[in-house]
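In this view, the complex is presented without one of its protein chains, the others remaining in place.
By written order: A and B. Residues from 1 in each chain.
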Amino acid sequence: MEEQRKKVTIVLFSGTLDRALAAFIIATSAAAMGMDVTIFFTFWGLNVLKRHGQQPKGKGWMRRMLNWMNRGTARQLPLSRFDFAGLGPWMMGRLMREQRMQSLPEMIVQAKSLGVKFIVCTTSCGLMGIEQGNVIPEADLFAGAATYLGEASKAQVNLFI
Amino acid sequence: MEEQRKKVTIVLFSGTLDRALAAFIIATSAAAMGMDVTIFFTFWGLNVLKRHGQQPKGKGWMRRMLNWMNRGTARQLPLSRFDFAGLGPWMMGRLMREQRMQSLPEMIVQAKSLGVKFIVCTTSCGLMGIEQGNVIPEADLFAGAATYLGEASKAQVNLFI
Partner (left out) sequence: MEEQRKKVTIVLFSGTLDRALAAFIIATSAAAMGMDVTIFFTFWGLNVLKRHGQQPKGKGWMRRMLNWMNRGTARQLPLSRFDFAGLGPWMMGRLMREQRMQSLPEMIVQAKSLGVKFIVCTTSCGLMGIEQGNVIPEADLFAGAATYLGEASKAQVNLFI
């Protein structure tokens, strides 16, 4: 009888490059080890899945303002420390290339090819006025906290990042 | 024989509106699904349980200064991004009402009615000079890390928010 596959879930709440990298390094490593991995993108973490050049607008001036301030995709996220208006992330990208690490957009592609499941939080989408067209096609599912909890309650490793 | 109820614990360390909302959306969803949920409020997360109009003072000028700076209850928490001296949380509240989401104070009431257990971290209370009278009556228990760990080690989902 085969042993059941281990399962990992990550809530990616943060929209900073450093935390998104941590989430994707853990997710791709786990998937490469044969684990079943789900990332639930919520709040600022949704930026990681936003489609480049398709910034959401949303209904009402408040959403438009929020989306204008909160622009940024996986190609361009701030650092939680030492951001310096984008200089920090640029330097981080250079250091990563020098270490032959993948960039965040490359990690997204790799995660998908390893079978990592991407769930987009519908509550956050509603709040921020993000629609399916604003999200990259790698997203598997739009769902809420109940779907996340169904997966997490069967997993061995659950992280909130 | 009945299957055992799934169990969720959340350490709420952060005192920002966005992270507190994430914690309460997960907690109330889990409780509504029949899971057994405990939130352990510690450090800045204690603000969520502070009683309105009963800001703690504490012993010594350092505690008084800390509590004066760290004022705020579930009705008035900053956002981790785009706070703009309270404009951000006000806009978030408007967007939430428009989406027919509950406010954080309403989620606290709902969580209690669904049986979510609130533990207040005694170590943080001692450090910050917070007393029982400064905390809303919804708190179930004042206890330390050992009590939290006793619960977490029996849970399927443990998050640090």
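Definition applied: a contact is a pair of C-beta atoms (placed from the backbone, for glycine too) under 8 Å apart; a residue touches a chain by one contact, two chains touch by 3 or more.
Source: prediction; values computed, not measured.
Here one chain is not drawn; of A:Met69, A:Leu95 or A:Leu141, the residue touching it is A:Leu95. Only one residue in the set B:Phe13, B:Phe41 or B:Phe118 touches the chain that does not appear here, and it is B:Phe13.
Listed for chain B, the residues touching the missing chain in the whole complex are 11, 13, 15, 42-44, 60, 62-63, 65-66, 69-70, 123, 126-128, 144-146, 148-150, 152-155, 158-160. By the touch definition given at the top, chain A reaches the unshown chain through residues 6, 8, 18-19, 22, 25-26, 29-30, 32-33, 35, 80-82, 91-92, 94-96, 98-99, 101, 156-161.
Here, only the chains that are shown with their structure count from here on.
Rotating chain A by 120 degrees superposes its CA atoms on those of chain B, with the angle stated to the nearest 5. Here the CA centre of chain A is 25 Å from the CA centre of chain B.
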